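As you look at this complex, bear in mind that one protein chain is not there, while each of the others sits in place.
Moving on to chain A:
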Amino acid sequence: MKEVFSLLIKDSGLLWQGILQTAYMVSVSMLLASLFGIPLGIGVVVSEEGNILENKAINLILSTFINITRSIPFIILMVALIPLTRIIVGTSIGTSAAVVSLTIGAVPFIGRIVEGALKEVDGGVIEAAQAMGANPWEIISKVLLPEALPSLVLGLTITAISLIGYSAIAGAIGAGGLGDIAIRYGYHRFQTDVMIKTVVLLVVIVQIIQNLGTYLARRLDHS
């Protein structure tokens, strides 16, 4: 009994640090990516043909940007971004360095998710707002975003979970976090128990985020 317990807490300091690093990478890149990704998604939708701010050129530019960046595998994006990362955070390794590539990788991801969520909004409701004399900004802020909120929350939940996965990949090139621990201890040093613990932790964290997101989306959904 005592042995089992000591086995469980053996690496707790290390694992706790891993959790904090993962949480840091995911939350900061999530925040930064939303800051750019949400406007990007809105821009793609409203500039579409027949939409409230129709603009073919802008629509083409934005959707091409999303398509291209979305099609680059994350591991390659990360390597390709090393020079940029050096400029921004001064180093290409560590959690802060990972945040740069995670953010840039997540921007088009969020853009696409926002685009999908906003397109689900009933065109009739937008038309009703137009008939009431709402301007494009009012339609975006009072109709599109609030009406799409439940899908947006679900989409951002998926993004956060994907970022946990990507942060583990980033761990492979020395970014820290749970992925880094799993690779260093489990793969290089054959400490299977550490690897199992990190895997269990990752599963638990993903579950918590998913359930939280689903719960929130359901609370917000009045349809």
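Brief remarks on what is shown
Methods note: a residue touches a chain if its C-beta (ideal position, glycine included) is under 8 Å from a C-beta of that chain, and two chains touch if they have at least 3 such contacts; residues count from 1.
By our rule, contacts and distances are computed from a predicted model.
A chain of this complex does not appear here, and its UniProt-recorded name among "Cytochrome c oxidase subunit 3", "D-methionine transport system ATP-binding protein", "Carbon-monoxide dehydrogenase large subunit" or "Anti-sigma-W factor RsiW" is "D-methionine transport system ATP-binding protein".
Of the listed residues A:73, A:90 or A:146, the one in contact with the hidden chain in the full complex is A:146. Of the listed positions A:12, A:135, A:192 or A:214, the one in contact with the omitted chain in the full complex is A:135. Against the chain not displayed here, chain A makes contact via residues 122, 124-125, 127-135, 138, 142-143, 146-147, 149, 220, 222-223.
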